Structure formats: C-alpha cells, structure tokens
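Heads up, one of the protein chains got dropped from this complex, but the rest are sitting where they should.
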Amino acid sequence: MKNEMRLDFASLSENEAFARVVVAAFAAQLNPTIEELADVKTAVSEAVTNAIIHGYENGPGTIHLSALLFEDGIKIEIEDDGRGIADVEQARMPFYTSKPELERSGMGFTVMENFMDEVEVHSLPGKGTRIVMLRRFEARDPIVQV
Amino acid sequence: MKNEMRLDFASLSENEAFARVVVAAFAAQLNPTIEELADVKTAVSEAVTNAIIHGYENGPGTIHLSALLFEDGIKIEIEDDGRGIADVEQARMPFYTSKPELERSGMGFTVMENFMDEVEVHSLPGKGTRIVMLRRFEARDPIVQV
Partner (left out) sequence: IGEIRRYLRDNNAIRVSRSLRDTAYKALQAREKLTNASGKDPTVAEIAKEMDLPREDVVFALDAIAEPVSLFEPIYH
C-alpha cells in the first residue's frame, strides 16, 4: 500500500484536534492498534501546537501537514513558515522552553521522540520549521484490515 | 468564526472515506447535528467518488478538497484535473450516467443537490472538474461549543 495526502490549515488552536483526527483517519488505513495510533496523535498534537504557539506566536499563518503511508508505517511532515528556531539542539533538550512564562513544559520534542521512531527538525530563523516524523506499526493480520 | 483548510489526496477508493471524515471533523467545529453532518458527508462521498471513477477513470491523480467555515455553514470545493464533463447540464440530470456498464445509478449530482443548499459544477473537457457546494446549519447555542 502506498498513499499520500497534504493538508494546509489555518494556525488556530481549534485546528489542533482537527489535524490530529485527520492524521488518525489516514493512518487508520493501516489498521494500527489503539496504542500505536494514540502515539502518532500525541506527536502530531505537539508539533501542531508548537507551530501555532511558537512558529506563528498565536498570530495568523498556515500550517502544512503531509503524510505518506507505506507498508508498515507512516511518515508525517508538519511545517510552518513562522519565526523558526535558532538553536535546534537546545530546543530539543528535555524541559527546554523559550516560553516559561506560559508554563510550558518544554517536553514537546521529547514526547515526539519517544512516541515516534524518527524525528527530524529542520528550521531556519525567520523562515520556518519543518518536523519530519516516522512511525512504524507492528506487522498485523491483513484480514482485519479496514 | 472563520476557518479554512485545503487537502490534496491521491485518487484511490480508500480515500473516499478519508475525505469524508476530514470534512466531517472540520465541520464539527460548527457544532452541527449528526444528521446535518451525515448530509454533508454523503455529498462529499458522491463528489469524491465521481472524481476517482469519472475524473481519473480509476487511474492515478490528485484530488483537491477545500473547505471554508463561516458563521452558519460550510462551503466545500472538490476538484480534479481529470477528463472533465462536456455537457454539464446533461450530467446533472437524474439517472444520467456515462458508465451504465458499471451499473452506476446516475444519481450522484441529484444526491448532492438534495443534501446541500447550493451545488455548482464547473468543468472543462480535458482539464478537470470543480464542484462547489454550500450547506448551512441551523443556528446553535454557542454555549455548548467545546
């Protein structure tokens, strides 16, 4: 199986739940377990929330999401054209947050890394940020495929 | 409220259900009833199925879907870059189908017209087809909004 989609949506907090379900509905074609899908949804939430809060700083903007299904997993890209990250290594560190005043946990990237098999962060200050995440699902009985 | 999204996806029959869920999850922000949502989903199914079967004739292609939420309704556009329709008026007639050998009902456009408040069909042979549909929802108490 090979399938792909691309979604652009407004950077609004209402759209975080929307983006999560879009990815879930797409990934559901691989008939993952509830756990596997929950992991992917959580990672998507973190990346989309970051784009809204940090990328566009709650201002207007468009978030680009794409997903590619392959035999045993999904690759997801979440991109914003926002302010970007100057020091990606620091940003990925557990507990690091540039907005402590918002009582953010600084654990977004750590969550993505834990719930996905691969996480790449590409960012250019002033240009935007692109997160590429990959998650493999365990082999499953094709009979139960939806 | 004003919100919008654009989705591109592969012309595969699996994606008919996917497109339907995407639109329904987006429209859910307006707090419709299940019935209202079911109407919209049915119309989306018909338009997407047409793009897959008639537009791209089950071959490869990309389907473009966009949705705009406004105060009391949703506007949806579904577009393909496929073979197009030479005679739109004829195509919209109840029971007309160009593929009777597939035992198609010819009722797709009629269903869209019945379930949506407005349906426009723009098509150019050899270029593609764009369906623009509008559906208004009953006014709802914003207090129940989650």
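Each chain gets a letter, A and B, in the order it is written, and its residues are counted from 1.
Operating definition for what follows: contacts are C-beta pairs under 8 Å (C-beta built on N, C-alpha and C of every residue); 3 or more make two chains touch, one makes a residue touch a chain.
Computed from a predicted structure; not experimentally measured.
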* Structure fact -> Answer key for A:Ala17, A:Leu68 or A:Met107 versus the chain not shown reads A:Ala17
* To do: Give the residue, chosen from B:Ala17, B:Leu68, B:Val88 or B:Leu134, that touches the chain omitted from the document.
  => B:Ala17
* Structure fact -> subunit B positions in touch with the non-displayed chain are 16-17, 20-21, 24-25, 28-29, 31-35, 37-38, 41-42, 45-46, 49, 102-105, 107-108, 111, 140, 144-146
* Asked: In the whole complex, what residues of subunit A lie against the chain that is missing from view?
  -> 17-18, 20-21, 24-25, 28, 31-35, 37, 138, 140, 144, 146
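Definition applied: only the chains that are shown with their structure count from here on.
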* Asked: So, what's the distance in Å between the C-alpha centres of subunit B and subunit A?
  -> 27
* **subunit B - residues contacting subunit A, complex** => 3-10, 12, 14-15, 17-18, 21-22, 25-26, 29
